[in-house]
Each structure stands twice: as C-alpha cells, then as structure tokens.
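One structure is given here, and the rest of the page talks about it.
Apart from one protein chain that is not included, each protein chain of the complex appears where it belongs.
Right after this comes subunit A.
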Amino acid sequence: MSNIEFYSAEGLRMDGRRWNELRRFECRTNTHPSSSDGSSYVEQGNSKVICLVNGPMEPENRSQLSTQKATLEVNLNIASFSTTERKKRLKSEKRTQELITTLERTFEQAIVTKIYPRTLISINIHVLSQDGGLLASCTNAVTLALIDAGIAMYDYISAVSAGLFDTTPLLDLNALEENVMSTLTVGIVGKSEKLALLLLEDKVPLDRLESILAISIAGSHRIRDIMDKEVRRHGKVRLSKSSS
C-alpha cells in the first residue's frame, strides 16, 4: 500500500495544493529562433517540454502529400533522463506512438490546414523532464510553437489533466497522483468549452465525469490566459525590435 496521503481530510493534496489548483505554469515562445521557424518551452510543475516547429515547407518525399491541405508530422523525443529512473525509450514504443497520433489528430483540426496545401508542417517535441500531464504539456507547447511560427490556427488549444480521487476531482495531476488514479486529459479550444482533445486513461464512472470535465475546462482556460499573456508579451518585444 502506498504510504502517501493523496488527498487529506483537510482538503490538501500531497504537494500542498487544493483540489482545483494548477501547478506552476511557465512558458516562453521563440526560444530557438535560429534553428526553427517557431519554438516554445513549457514548464508545468516539473514537467518540462521544448517544442520546435518547421514549416510550412516542401517535404523531401512528395508522394505522401495532400493536395487539399497541409500534412502534419509530429516527432516526440522523450529524453532518457526525463524520469527518476533512467530508461531508454524507443520511438516505436506504443505509448509514444499513441501520444503522437493524439497530437496529430488534435492539431489537424486546430490548424487552418486548407490554406497550406502541398506542404509539410513538422513538429518536434523534446520532453526534458516528466512529472505527470505529459500530453497536456506537449499540447500547450505545440500551440505556442505553432503561434510563434506564424501558422494560422483557429484558436489556442490549451490542455490540462485531471483525475478523480474517491469522489473528489483533482486538477493537474503530478506523476505520483497519475499513478494511482485514472487520468483525463482535455484540450480546450480558446475560451470556449469546445473540446479539441479528450483522452481518458483507465476508467471513470459516468456520473463523475462531468465534475472532472468541469474543473479541467476551468483549468484549461486559466492556462490559455497565461499562454496568451506570454504571446502578447513576446509580440510586444518583437514589435519594439522591428519598429526601432
């Protein structure tokens, strides 16, 4: 039996947060201006992710292209030092493949792909450190990098994970919490309540799902605001540089 009190009777989680609090969320855009068209760095608690976007561009292999819309290519590189126990991960690992597919499907809908026919948008994600909410951090990093690359999107996609402990929904799980409860990751379109991404690991009773969805939507909106602030701050810096 685990000897950690995940949610105490006094309403505090193992790391001192309350049920509906996000972890520290910090982000930067345009972190690697020389090696990519758009880049970003996201820290969600101790989960740290870098994302580089190249494109829209002409691909090496033309045969796979669509004449209707842009093609998305996601590469996910999870560093072997990203967890406490060092472990080499293969790209072909099922879990990684699942994440890649989920990200591709999400952003095919979020990017206005039809204005970039016959092109390739390549997204490279590097996970430096994992502490739960991997898919959410990746989604947020990709959103920021795409915006930085100037690729047309319908709106922000902001994502956060949430879980259910007994009857209490908990927002933004860290790795230890993720291990003991089923985790729902949602991606929200802008300020709306539209879901761009919904992934549930394990299972949740149907009647509890709504409460988990509600807090994760509220959490995503808060993340959108932080990301928006960063994009605007960076925009101002760019503007002041170009105008001077």
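Methods note: a residue touches a chain if its C-beta (ideal position, glycine included) is under 8 Å from a C-beta of that chain, and two chains touch if they have at least 3 such contacts; residues count from 1.
Please note the rule applied: contacts and distances are computed from a predicted model.
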item: Name per UniProt, for the chain absent here [options: "Nuclear pore complex protein Nup85", "Autophagy-related protein 101", "Ribosomal RNA-processing protein 44" or "Ribonuclease"]; value: "Ribosomal RNA-processing protein 44"
item: Candidates A:C27, A:V49 or A:L164 - the one touching the absent chain; value: A:L164
item: Footprint left on subunit A by the chain that the document does not show; value: 1, 3, 5, 8-12, 15-21, 23-24, 45-46, 84-85, 131, 164, 166-169, 174, 176, 203, 205-208, 211
